[in-house]
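I'd like to ask some things about the structure below.
Other chains of the complex are left out, but the ones given are in their true place.
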Amino acid sequence: MTMLHTVNKSPLDRNNLDSCMSMAKKGSKILLIEDAVIGAMDNTAVAEKIKGAMNDFSFYVLGPDLQARGLDEGKVIGGINVVGYDGYVDLVTETDNVQSWV
Amino acid sequence: MKFGLLVTTGPYQHQASDTALQYCRAALEKGHEIMRVFFYNDGVNNGTRYTTPPQDDRNIVNAWSELAKEHNIDLVICVAAAQRRGIVDEGEAQRNGKDGDNIAEGFRISGLGQLVEAGIECDRVLTFGG
Amino acid sequence: MAEPWEEDEGPVKKFMFVNRKAPYGTIYALESLEVVLISAAFDQDVSLVFTDDGVLQLKKGQTTDGIGMKNFSPTYRALEGYDIEKLYVDKESLDARGLTEDDLLVDVQVMGKAELADLMDEQDVVMSF
């Protein structure tokens, strides 16, 4: 099985993404939405940790939430896929289950 | 695919119910079905018709009502959570001695069984919360 | 044991409730428990996971008179009566809070993240509070 994990809290201020990564199986997909999208940006204090985790997980980030916060898609960590709400729906249907780390 | 949604935060305070709305629209656009949206915890506050958001802002409550009407989505407010937070329909008003009700169009109040049922019947249940 | 007439009663799905929040500071622990109790009435295969501050929900000795709220921790002891017996506690989260299994008010299985990940992966429905 492949699970989709969604995270909506900032990984700079809260531990949701850490908890998610510690309990997600290798091969899981992780989608960053809402306040978590800052975690997709390069050169942040958590960027290296996330780059390291990319060996185990596929990362996605919700484009509309990046744009709302003025975060440049061009500065997203290489290898993280920017998706829209339609892509969010596809991620849910393409995986076997979903867990929201609210 | 058949989706159930669980919304656990009120409108405006957290983005979660906005995201849930956007998710519903995108899923419907792709031909999926939204069987039910279950409002729990502070999520029950999505279902009051007493809101009057600023004119230049979105009206989240109306957006739910309209989406439900257009796509035949069951919007269920948990009765226990609603009692704690003051969301009331006509029956609840009578039962609890309230002098009015505030439930918005297209929402109904029911039990937590509706959430478990959605879990049983839907292909996926997604949580949107704060 | 399932009674014979129960076996025909529709599908059984694997439900997991992930509890990540301390009790009393927010209502999530209490309202999560209310969902768990209802899910038992539907004869589903229910698992509870306690991780992060959620492990505090099971701490012995909760005394809420001082904060004026209801102590709902005895309900965890009642879960067995509803045939809800799969309670899993994250060892790392216990350790981080200086707690051990002896501090908990019900019997649980303490396990590591890898085992919890395997369990989560098997579920049909995961809800997080």
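Every chain is named by a letter (A, B and C) in the order it is written, and numbering of its residues begins at 1.
By definition in this document, contacts are C-beta pairs under 8 Å (C-beta built on N, C-alpha and C of every residue); 3 or more make two chains touch, one makes a residue touch a chain.
Remember, it's a predicted structure, so these values are computed and weren't measured experimentally.
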Composition of the entire complex, counting every copy that the file contains = A x2, B x2, C x2
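Keep this in mind: only the chains that are shown with their structure count from here on.
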Using mean CA coordinates as chain centres, what's the chain A-chain C distance in Å?
-> 27
Distance between the centres, which are taken as Cα means, of chain B and chain A, whole angstrom = 26
So which stretches of chain C touch two or more other chains?
-> 124-125, 128
Chain A, residues touching no fewer than two other chains | 97-98, 100, 102
In the complex, chain A residues that touch chain B = 6, 8, 33-35, 64, 84-86, 88-90, 92-93, 97-98, 100, 102
Quick one: which bits of chain C touch chain B in the complex? Just the residue numbers, please.
-> 10-11, 13, 15, 27-28, 31, 34-35, 38-39, 41-42, 44, 124-125, 127-129
Chain C partner contacts - residues on chain B that touch it in the complex = 6, 8, 40-41, 80-81, 84, 111-113, 115-117, 119-120, 125, 127, 129
